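Take a look at chain A:
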Amino acid sequence: MSKRRATRPLVALTAATLALAGCGSQAPSSGGVSADSGSGSAQEGANGSLTVGLLNPLTGPFAALGEDVNAGFELYLDSKGGQLSDYGINVVKEDPANDPGVATTKARQLVQQEGAGIVIGLVNSGVAYAVAPYLESAGVPLMITVAGADGLTRTKGGNLFRVSYTGSQDTMPAGDYVCKELGLKTAAIVGLDYSFGWEASGGFARTYEDAGCKVVQELYAPLATQDWAPYVTQINRDADVVFAVTPGSDAVRFLKAYRGFGLDTPIFAQGSTTDEQLLPTMGETADGVMSSLHYSPVIDNPANKTFVDAWTEKYDRSTNQYAEDGWAAAQALEAALSDVKGEPTGDGITNAMRNVSIDAPRGALRFDEYGQAIYDVYMRKVTKQDGKWVNKVVDTVPAVNQFYTYDVDEYLQFPPYDKLKGTWAK
Partner candidate 1 sequence: MVWLSNVLNGLAFGSLLFLVASGLTITFGLMRTINLAHGAFYLVGGYLAFDLYVRTGSYWLSLVVAVVVTAVIGMLVERLLLHRLLNQELPQIILTVGVSLMIGDLLLTQYGGSPISPPTPAGLEGSMQLFGSVIFPKFRAFLIVLALVLAALIMAFLRFSSIGAKVRSAVDDQEIARTIGIRVPLIFLLVFGAGTALAAFAGVWGGALTSLSPDTGLDVLLLALVVVVVGGLGSVPGALIAAFAVGLLDQFGKVLFPEWSLFTIYAPVALFLAFRPNGLLGKVESR
Partner candidate 2 sequence: MTDMAIAARGIDTRFGSFLANSDVTIEVPVGERRVLIGPNGAGKTTLFNVLAGQLRPSKGSVEMLGREVTRKPAYQRARMGLARTFQINNLFDELTVRQNIEITLASEARSRRVFWRDLGSLPGIRARTNALLTEWEFSDLADWPVRELAYGQQRVMEIVLAMSKQPRVLLLDEPTAGLAPADAIRLTNLLAALPRDITIIMIEHDMEVAFALADRVTVLHQGSVLAEDVPGRVAVNQEVLQVYLGDMSDA
């Protein structure tokens, strides 16, 4: 092996790499405002300025979610000319790379290097758990936009807020609804075998059984199960309804296998299973699937109209819950900032956030004392409208909080859902 060859190509390629890295930074990663790092371009509003750290995945399995949250946030910011409540907003985006180690590093970078006064984002709950304690200790508010673990919002008076759902929040109304309104008395649960799957399934199972109906089977499949046949073929065909918690690409595979094996039991799902990001790919297989979620692009209210119009003008596809989460986060921040007098400190924003009450595209949104959003939950059904598959709203459960109708203290005494999985069907 000659070791002498190729020093020149090495230099050339290194140069090319650096050049590419340079180009890449200008490449529109989300199509949002050009707001990459650089506090030099600090926008100064009448009341001052605030640096917002967007910590959403731009690579890895949750990239599509993270991009949409960022896009939603920036779209709202754009619509307000880059200022929220007369504070100039500087957006700095970092990629947590779906890895707690990277995410913790990036959270510190946002706060310590970029001077972020608030961090918004996080999709993976494990990452959120890893990052939250640092932000707490640093006194920087954290607004979660996707990560769903119930346990993240169980501390009163913290600096953590969440505009998106907890694992069980959107499915608890569904249990009641399916049992009482739809009159489907026995259910088979098919969920992903990780905490979100157990929480969403458990939320459904709890209210469903409390309403007098019966969970007859529970099946849990690993995240990113390539072949769903082993699970689909085990589904108890005597059940009246199949309750599915299969977000992301698993939803596509689950429904394909479900239809392929000729099952015809109606499906009711946690809303992320029929997300608008997935509907075009799922097509016919999603037809008629019902679900519960705190958003649907076809909600009829002025805030949603503004949002959907702004979105569709810019992107050639439907809005979805993630984009709305980002948009609503920006709205919530705006509302909080309108309460902050002067310098937007961590404490100032945190205190103001507690009293935030906004009309988001999803409807009315405010936070409970644990920092978790209270919002309306919609019962939806996948239907074809104007040649496109949409989650048509068939019913609304207003002002759902993370404990649903249960007494808070009683609810907090319940064993966690990871302990309860497998016990519902018994």
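The candidate set was assembled so that all candidates are chains of the complex that A comes from, given by their letters.
FYI, a residue touches a chain if its C-beta (ideal position, glycine included) is under 8 Å from a C-beta of that chain, and two chains touch if they have at least 3 such contacts; residues count from 1.
Model, not experiment: these values are computed from the prediction.
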Candidate from 1 or 2 that touches chain A, complex-wide
1
For a test of understanding, state which residues of chain A touch candidate 1 in their complex under the given definition.
27, 29, 59-65, 67, 193, 219-222, 224-227, 229-231, 233-234, 248-249, 252-253, 256-257, 260-262, 277-278, 281
